[in-house]
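So the structure is just underneath, and the comments pick up after that.
Note that one protein chain of the assembly has been removed; the remaining protein chains are unaltered in position.
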Amino acid sequence: MLDKNLYYEVKNPSPLQLVWQDLRANPISTATLYILGALLIISIFGPLLAPYGSNEQFIDAVSLPPAWSDQGDMRFLLGTDALGRDMVSRLMHGARYTFGLPMLAVIIAALVGCSLGAISAVNVGVKSSTVKHLLDVLLSIPSLLLALVIIAVIGPGLSNAILAIALVFIPQFLHITKNAIADEQKQPYVLASRLNGVDNRYLFFSVLLPNIIKAIVMHLTIALSAAILDIAALGFLGLGAQAPAPEWGAMLAQSLEVAYNSPWVMALPGLALFVTLISVNILGESIRSALDKRLGS
Amino acid sequence: MTTKHFLCSVSLIVVGLVTGCNRALPPEAEGVLYCAEGNPEAFNPQLVTSGTTLDMTSSQLFDRLIEYNESSREFESSLAEHWSVSEDNLRYRFKLREDVPFHSTDFFHPTRNLNAQDVVFTFNRWLKPEHPYHEISGGQYPFFTATRLDQLIREVSATSSHEVEITLREPDSSLLSILASSFAVIMSAEYGQQLLNQGEPQQFDLEPIGTGPFKFSHFRKDVALNYVRHDEYWKGPAASENLVFRIAPNDHKRMLMLLTQDCDISPYPPARDIAWLDEREDIHLQTSMSPNTAFWAFNTDKAPFNDIKVRQALAHAIDRDALISAVYFDHAVRADSILPNTSWAHSPTPEAFRYDPQRARELLDEAGYGSGFTMDVWALPVQRAYNPNARLMAELIQSNLNDIGVNVNIVSYEWSSFRRSLAEGAHDSVLIGWSADHADPDNFFRPLLTCAAKASGNNRAMWCNEIFDNLVTNAIRSIDRPTRESFYHQAQDILAQEVPVVPLAHSIRFQASRDYIQGLQPPAYGGINLRSVSKVAEIERGEP
Amino acid sequence: MLIDIRNLSIFADTPQGEVRVLDRVSLQIAEGEIHTLVGESGSGKSLVARAIMGFVNPNWRIQADRLWFKGTDLLNLTAKQRREIIGVDIAMIFQDAARYLDPNTTIREQLKEAILDEDVKATFWTRSKAKDEYARNLLLKMGVKNYEQVLASYPFELSDGAAQKVMIATAIAHRPHLLIADEPTTAMEPLTRAQIYRLLAQLHQRFKMSILVITQDLNTIMQETDRITTIYCGQIMETGHKNTMLTKPLHPYTDALNYTSLVQTENLKPRDRLKTLPGIEPTLQNMPKGCRLGPRCRYARQNCIMRPEITNLKEHSYYCHHPIREFENSKNKGENS
Partner (left out) sequence: MSRVIIRQLSLLLITLFLISLLSFSMSYWFPGDPVTNASGIPIDHPRYEEVFEKRGFDSNIAHQYISYLRSLFEGDWGQSMQDNSEIWDELSLRLPATLELTVIALAIALCIGPPLGIIAAKYYRKPIDQVIAFISLAGYSVPVFWLAQVTILIFAVVLDVVPIAGQINPLFDVPAVSGSILIDIALSDIDHKWIAFQNAFLHIVLPAIVLATAPCVLLVRFTRASAIHVLQQKFVKGAYARGLSTAEVMFKHAIPNTMQPVTRQLSTAFSVLVTNVLITEVIFSWPGLGNWLVRSIYERDFPVIQHGLLVLASIILTVNVFANILQAWRYPQVRQEFYAR
């Protein structure tokens, strides 16, 4: 009667695979994946894909509404701005500034911050909760304000804004990694691994890392959305990208003067920003709920 | 059930609050709202050159000895009842009115009316370095330095209690024009003395006292400047009880504020909005051909702009016709000389500033900059009559210059710091301009391009040319118009050759106001006068 | 019958599809009886309690021929009717009592919440005071001497035993007819455990309260239990009197459970094999067909892939194709013949 085959082990995919499956199973998060993928491609190849240059001016086509309106022109699908620049091209060029660069900045910040956090957590350990508490309080200062401090010191400009944002997010990642590792180190399974006699390297990469990945991934999406918003806000305030760079925040700031006459010039960069941000946020939310479901909270 | 009732009452209260709040004003808050483009630099026109400050201070707070009547093209009496000139054109006598009271406010109660002491006090402030107020507020009197009036006047003296004599070192044909300009206002000597006694002379330029139609009430930086009516004004009280200048640096914002009735008068509406503003029933649009010139000045102290060839190349590189259509929406004419086309001394030199990128490249090659270079273009941050959108203009120039291999950074600051940095010569080149303060053509040469103007920090090109200086000085010393005209033509030829500045456009000055505003005159020279402006009574504002 | 459940099934919605977590459970509890429901963790015994209390997860589907309390159908109650029964006529105490109390409210307030206005005879303004008094008495009845201190505490400041006593106090505030005790003593020290069971027994005696005790193993069973029901993987295995169940079970599962208890192992000789069940419990997604004990049952035959029907003896019933006595009997028979 004892058929061994009856007791087959369930073949479970790894938790991260499960998260991926969950994301793909949800149509909305799949859509955001596609949108962000498209944005990434545009950020990289935008200048090649765009029909015109970002600052190419068509004197004969100033302030044209989008193509579907009566005064529209098929050459300019989303219309032109007050200088006769094609909105489609500008938006496509702008994706690099408003999506690509913040993403790069966040990834760099994450790499640096997580490495530093891991090093400090493994080597120093968190002995004092006061330091943790102190960092908690200090990190409550919003990223834009810190970026403003840095920009105040090194001066306005796109490269400075990106630098400022990368710098601002490093301590956040550091803090999160350090805390996550410190929390995990208290877990019994780490003790078990230690008792098994694994070395520090293995302990970190094979035991700790898979378990802190949740905290880091979740913070990545939060940081990306904050970074995009900050870059755009700095561009809007004239402290980030400078005219005529087609950064969406800067475009928005410049479009204000024609907002009443040619509202599409104002609406489009804002809409692009909105779609990007909501995609990042929905993706973050989906990843968070999938992780919660799979890895336990 | 109770929750429902609660929600109902809350929403009722909210709706009631919003609908109950109309924007009607109580009677004591009636007045005119004028949207100004920036903060006034000081409440003393002597200290400034910016039209913004002039608009907000000069004609509102003060009076001048004489005024220039646009329509009759003649000088008229103002504080001076009448005046006379000596045979040698060196002595001017002004007989003052006796019934001109100064403002009486919380901080100053005048004990006497205007007399000759006040005129002497006011003129000596910028004339004599030993005057107690000379060094107050920086000690710079740019307009008077630029017009060399401080060199020209030997003495200002009171010949009787109500008579003043101005003695010149040499004849000058523009003196009356200058005295009629918005800068030559008369202030109270008694107030100056009172502040000296109190040890607070710096208040003199912060809480002004004058004889004008409005009194200073209070000023909050970046928010608003409040004036109240001067009821004893010698020409009769102003039409409006209150006059408020709201500070709104953004032209688009100002236009929207006009639409939402947050402003009653908005100077310099954006050129792109002129067409449809004109079509609106509730907006009244006024124009005037006030003489002005927008120009692009190179800092000739800096390399490579000290090289004539580079300047000529840059002049040929830009398409001014395109600028006029894109920036001015054709509400301007192309400028081919620094002097406006309405002036009798106008002598255009279109060839010097022709759009010719090919020629520009050749000139750059000759100058040794064939591979191009990078330069800053400073774009003035506010809208002026001569330039409604310098930033847009800078972007167009940027793309023009890109074609000849010159990279451009666009620089812009808040207005007052912008002007200060300009005076220090921190710029490579700047898009700025000049509106006439008075009718004499001299106004476009000596205050702008002479060595004296450079010293006073008003020469945006930092350009100093002796031949040019001699020509304009000779022009001002002659009384005879044909002689002056020939001098001015020569001066304009030098400018076309040397290109310290590229003239861009003479624009039409616009002024928009709500339909319920009456008595508003489009200004000709210098600052606007708002004395006769008021709201039409009995009109239900905001209601159809 | 106080509680009469017939063929109660609960279907849970999982990512792998709908799973029948309770399979046609029938259970009767008479008035004044102490009934123990025994099963391993995950066997669905708590689900029975939750079904009675109406704590239903949104992704559950419940199906029953009958779910009656004193003749009232618990499945078709309005929210208002349910309130009148739950917490009044039926009360429940839980394992891990401290977590069933609001951590941010004092014991005093939570205890007073459980006391209805009818329980104290007082006017509006003396009511709070009267409830205070009532709460104190309740705790005293639970054998809590330092009641003032307990009343002022927050749940996380109490020991396990004290928290459980508070829990019981809130449960019996209006002397319910049925008290459901869901693993009330798991993870407690043996002394505390005995205390709690003694308390329950006292309540049973003093107020003629029926008690449904839900527990994991027969070791911790209450001495005063009248009847025992065993449940495995959402299926009822056997129901009967305590004595029969402990000494002469008919179902192989009850038998296996018995062997895990000390009482039974005392009689083992050295090096005897323990009569435990081989294998492990199946996961929720891979429930065996028919009798769910099948793959782990020593006596299983081919027909065990069909769900066995109930066999009712006197005061005893079981669900098995091959009950032990019968099996042994037949074996004996075979030897005899």
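By letter and in written order, the chains are A, B and C; residue numbering begins at 1 in each of them.
In this text, a residue touches a chain if its C-beta (ideal position, glycine included) is under 8 Å from a C-beta of that chain, and two chains touch if they have at least 3 such contacts.
Bear in mind that the values here come from a model prediction, so they are computed numbers and not experimental data.
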item: Left-out chain, listing which of the shown chains it touches; value: A, B, C
item: Contact with the hidden chain (one of A:Phe45, A:Tyr189, A:Tyr202 or A:Phe274); value: A:Phe274
item: Sole residue of C:Leu2, C:Ala51, C:Leu67 or C:Ile86 that reaches the chain not shown, by the stated touch rule; value: C:Ile86
item: Which of A:Ala25, A:Ile59, A:Leu111 or A:Leu145 contacts the chain that the document leaves out; value: A:Leu145
item: Touching residue (missing chain; options B:Leu256, B:Leu448 or B:Ala512); value: B:Leu256
item: Sole contact to the chain not displayed, among B:Ser217, B:Ser325 or B:Ser532; value: B:Ser217
item: Interface residues of subunit B (partner: the chain not displayed); value: 17-18, 20-26, 28-31, 33, 39, 217-218, 220-224, 226, 242, 244, 246, 248, 253, 256-257, 259-262, 413-414, 416-417, 542
item: Residue numbers in subunit C that touch the chain omitted from display; value: 53, 55, 58, 79, 83, 86-88, 91-92, 94, 96, 99-105, 110, 113-114, 116, 154-157, 167, 170-171, 173-174
item: On subunit A, residues whose C-beta touches the chain left out of the figure; value: 129-130, 133-134, 137-138, 140-145, 148-149, 151-153, 155-156, 225, 229, 232-233, 236-239, 249, 252-253, 256, 259-260, 263, 266, 270, 273-274, 277-278, 280-282, 285
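Here is the rule we use: only the chains that are shown with their structure count from here on.
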item: Centre distance in Å when subunit A and subunit C are each reduced to the mean of their C-alpha atoms; value: 51
item: Multi-partner residues of subunit C (at least 2 other chains); value: none
item: Residues of subunit A defined as touching subunit B within the complex; value: 55, 57, 59, 62, 82-83, 242-244, 256-261
item: Touching residues on subunit B, where the partner in the complex is subunit A; value: 250-252, 255-256, 270, 272-273, 276, 322, 325-326, 389, 391-392, 395-396, 398-399, 409-410
